[in-house]
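Shown here: the complex without one of its protein chains, the others still in place.
And now, chain A:
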Amino acid sequence: MTAELVRGQNHPLSQVRLEIRISAGVPVLAGATLGDEHGTVHGAPWVVHPGAPTLPGIEVSGQAATDHRLAVDLAALPEAVHRVSVLLALPERPGGPLRFGAFAAPTTVVTGLDGTGIVRFTLTGLDAESAVVALELYRRQGAWKVRAVGQGYAGGLTALLADQGLPQPGDLAAQIQEAVTRSLARAIPAPPPQHVPDAATPAPMPSYDSPDAHDVPASGGPVDYTHSHRRTHTAPPPPPPTAGPAPDDQPAQPVAGDAVGWSMEERLYNQVWGMFEDLARTTAAYRSAVDFADSRLEKELDQVLSDPRSRLGTAGDVAREAAHARHSQLVDQARAALDRDLAQLTAESEVVEPALPLAYARWDNPVWHGYRAPAEPPLALRLGDLHLPESVSLRIPLLVRLPLERGLWIDSGPVAGPDDTIPDPAELRRLAMEAAVALAARLLAVHPAGEFAVQVIDPAGAGAQALQPLTRAGALVAPPATGAAGVTDVLGRLTRHVDLMQMAIRGGAAESLPPDIDTAQQLLIVNDFPHGFDDRAVTQLRYLADEGPAVGVHLVMVADREDAEAYGPLLDPLWRSLMRLTPVPDDHLADPWVGHAWTYEPSLVPPGSSILQQVLAEVTAARTKRR
């Protein structure tokens, strides 16, 4: 597998003869500076560039091109060289835009001589820069490593060379540019660009470039296919799906984001689901082997019993022992295979967990400490953790796509606890409400300020204690609705909201919604159902559960199904339409591949941590600022 590097990450190089492949959306020139053990570049002879394309151990192309293949032989480099900085720059063109931000992000791949990828690094996030140090190969204790750098220079090649400590960087930069121009004159003119916007024609999405224009709806163009909520600011064309399945003989080192996707967020999402599937499957392999060993043992023991010869003497004992030995041998083998896979998944989990963005991160992840309201909504949300009894310590995040397709039901009914003890019902209700509050806080925090609103129905005020983090921070739209009147009022308003939103969407007339309709996504937490509910309210709730998700109205029920027993089978469709979660670990979720029963555990704030208050304070502050 080609390791996908992020900025600053390094990777060992086991081969000395390498090829560095560079592909960019526009012709670029490639070069390298050679530094000694202190990183000093001793003048122009230590720079390999289109005007001087060869030095011992390294060769670059003599001209600018969209694709480069730099040949590097680390063993042939002079002994004094300890660092090779690979640089890219845009060739000077009269009137041409000299900024990487206008083009697709360049990609660099370091491969072995046989073309197998070792590392890949996509230089995302470049904007006004016209020169960039892409990679650095460096010698550390006799071994070479590669580091993803991605340091751009808005001052161009001159600034880059000056930063490398070269005397008269301007002269050298001019010399390099001149060599490129000369070779361009010799070269066959390139075919008209296909997907690269030419300098003369403005880029089709100019609004990305000016930071204040990204919210203006695109107008004038024929059809705007961009998603109104998914605009990136710096790198409009996301790099193509990377992390290809290149074979590699070395043991795969887990890397966060090692999956396909258009963004790191999507890659991590896919990686987590990949880990989920792998764990499901490797456990299935283990269980089927153990089952087989068990049934074989049983059969063999039966045979021993039914064989009259084994009744006499020690023959029976020998046969029984042999059967047990065969059983334990197979089980041991299966366990070894499982342990090998678990070790790999655990190592992967250890690099993936810290790299997760807010919406996927556990509450104890340090990413929450630097919390700022995000600019766009996330792709998915962590609902909690999943694990299997064979690997209790390996927790897989349970990620669901946003917006939620169906409502959630946090079951406050009796659930067998970890050691078959049934926690106290009052305690369960409190825990269920806490899980709902943590979930609501997470949803509030991961949406841009003002794009998500939470309302609560708490008829008897039983959840007031658990709701404190939300109420104290002022994160709710209105205080929790209490009493039958409160229930009727909130449900009535939300029903009208859903109704109007549906009409507006069908008619394509979002602008004619009444001003009191908040177009933000809505989350309704219902505690103590069906206390305080009349038949009309129950019908309205079912309407919200069915029709709400399509127009951004979501439901979290904190309820014990037994409490609503009086309604009989009438409410069965409601429960079925909700995704059931539990406030305490419980194995009720099945995976889509093998159907194992997974133990779900909600994602709760660690006891004693004030992170929830911090984050919610920030959420409220961001919302006030916006108004």
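Please note the rule applied: contacts are C-beta pairs under 8 Å (C-beta built on N, C-alpha and C of every residue); 3 or more make two chains touch, one makes a residue touch a chain; residues count from 1.
The criterion applied here is as follows: contacts and distances are computed from a predicted model.
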Response to the item:
Answer for the undisplayed chain, UniProt naming, from "Sulfite reductase [ferredoxin]", "Acyl carrier protein", "ABC transporter ATP-binding protein" or "Tellurium resistance protein terZ", is "Tellurium resistance protein terZ"
Item to complete: Please pick, from A:S288, A:Q303 or A:Q465, the residue that touches the omitted chain in the full complex.
Response: A:S288
Response to the item:
Out of A:A52, A:V260, A:L330 or A:V415, only one touches the absent chain, namely A:L330
Practice prompt. Among A:D73, A:D163 or A:E277, single out the residue that touches the unshown chain.
Written response: A:E277
Worksheet item: Contacts of chain A with the missing chain: which residues?
Response: 247, 277-278, 280-282, 284-286, 288-289, 292-293, 296, 330, 333-334, 337, 341, 593-594
